[in-house]
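Missing here is one protein chain; the remaining ones are kept as they sit in the complex.
Coming up: subunit A.
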């Protein structure tokens, strides 16, 4: 039996209404990482190390250790997300910490270098880290801005319903196009036969499909000079175009929401490899 304490806890849980990962617990992780950055920046200027700041001083080693621990922990988000274990963890809290601590790495990592950058494996690790962070910033921006557009565009339809909607229009077009003349029929058939889901990366990201045969088919039925059958096909083609646009916008938003992960994650793996090389070489040549 559940005790009343459990009930109160459940109530508390329900009380937290929708709250974004960015404002999780009143920006707890933003505060923590700002504090961390301030400490690192002030201590960088207060601590006087000989001959100058670089990764090899005791101060540099401290920052490096913090950095490496952070990087490993940040990359574990990928495991946390997929490993649905029991316990009171919240992926939103993890994401929140991931974002703000990840941003703090800009300061920690850069201060660790002491601004000694060059063409070597050490700078490669730093550059990969920055690449991961920059793609991550893009991710935060799209996560914060795009879902609203995604939701507006969906108009309560699921992906499957959109595709089914297109198929239904296509069946009607096929039936309505029977009485058309050879030339008109060919244009319609070309539009129907085109695989609308085969699109290049650029088309997907921009939502612009210059080779769309449906648009071409619409042009083949200019208003004013149409008989009854052509009129019907023309209306249906316009509906097809609007359904296609919705699907394409959906694909575009999804692509924009996901594209950065294709750099963020491989770059993270490369970063960990470079980091390993960096650490091994530092100790080897000590």
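Operating definition for what follows: a contact is a pair of C-beta atoms (placed from the backbone, for glycine too) under 8 Å apart; a residue touches a chain by one contact, two chains touch by 3 or more; residues count from 1.
In the analysis below, contacts and distances are computed from a predicted model.
Peer 1: Between "Gfo/Idh/MocA family oxidoreductase", "Membrane protein", "Cyclic nucleotide-binding domain-containing protein" or "Spermidine/putrescine transport system permease protein", which matches the UniProt record of the unshown chain?
Peer 2: The UniProt record for the chain left out of view names it "Cyclic nucleotide-binding domain-containing protein".
Peer 1: Out of A:87, A:118 or A:224, point to the residue that touches the absent chain in the complete complex.
Peer 2: In the full complex, the listed residue that touches the missing chain is A:87.
Peer 1: Among A:49, A:124 or A:146, which residue is in contact with the omitted chain in the full complex?
Peer 2: Final answer for the missing-chain contact: A:146.
Peer 1: At which residues does subunit A meet the chain that is not included here?
Peer 2: Against the left-out chain, subunit A lists 1-4, 6-7, 10-11, 13-21, 24, 79, 81-84, 86-92, 94-95, 143, 146-148, 150-151, 154, 156, 158-160, 168, 171-172, 175, 254, 257.
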